[in-house]
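What follows is a single structure, and I will ask about it in a moment.
Just one protein chain is left out here, and the rest sit where they should.
For subunit A:
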Amino acid sequence: MNSRLEQFVQDHREEFDTEEPDKKIWEKIAQEVNPGKKKRPPLVVRLDWRRFSAAAAVVLLIAGSVWYFGTRTTTQPPMVKTQTSPAGDGGKQVAPLAQAPQTTKDTTQTRSNEPTLATIRPQDNKEDNKAGDLENSMDEEMYHYARLVEIKHNQLKAIEKDEPLLYRQFASDVSKLDSVYHNLQSQLPKNPNREQLLEAMLQNLQLQMGLLNHQLDIIKQINHSKKAEYEKAYKTT
């Protein structure tokens, strides 16, 4: 069947691809494949987040916490479970172990239900699903924490003008932890024990958040005493 025409096309195959797509298409794709849903390193999140409005931050925070409680169901006591699985049998008491598989199944189903690609999807999903799911849920949990850290970080930044020294001190404390986090993250691609590493990264983010909370509390106290002082001075004059 290899005639002259076929041979000609084969020999000049690259030369047939001459048309260029509109440059705007990439912008549209980049918008649609918004990094919001992807697992990303916190630093990149920080840069992107500046552009979002406060409203978007709130919406995502709520979505994040909804997700957070949703995935916790496999490890949390049954009380949370009944909250998050309204599809279950009403008030019937179900043993934790019996219900856990149901929730995990639900998440895998929604994930594999994406339209149009079903026919060309590779078949080897099944075996990867269990390990993948655990890792995904950890990734997403981490993303959630990274986001919180980010928001608190911005709050902290607000004092930079008023208390530059204090801010620098605080920021260097946080950045120490942050650099440990990035170190862990850079090990991730080659480290065979991903689960342990992810756990460590998660703990690091939780520490960062705890530290930031403390710092914000201190600032609150400072502001409070400042205000009192100001009021005192105002009254005496």
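The definition used in the following text is that a residue touches a chain if its C-beta (ideal position, glycine included) is under 8 Å from a C-beta of that chain, and two chains touch if they have at least 3 such contacts; residues count from 1.
Definition applied: contacts and distances are computed from a predicted model.
Engineer: Given that one chain of this complex has been left out, which of "RNA polymerase sigma factor", "Intradiol ring-cleavage dioxygenase", "Sugar ABC transporter permease" or "Phosphonates import ATP-binding protein PhnC" is its protein name according to UniProt?
Structural biologist: Of the names offered in "RNA polymerase sigma factor", "Intradiol ring-cleavage dioxygenase", "Sugar ABC transporter permease" or "Phosphonates import ATP-binding protein PhnC", the absent chain's UniProt record gives "RNA polymerase sigma factor".
Engineer: In the full complex, which bits of subunit A touch the chain not displayed? Write them out.
Structural biologist: So the residues of subunit A touching the unseen chain are 2-10, 12-13, 15-22, 25-26, 28-30, 32-33, 35, 37-41, 44, 112, 114, 116-117, 119-125, 128, 132, 136, 189.
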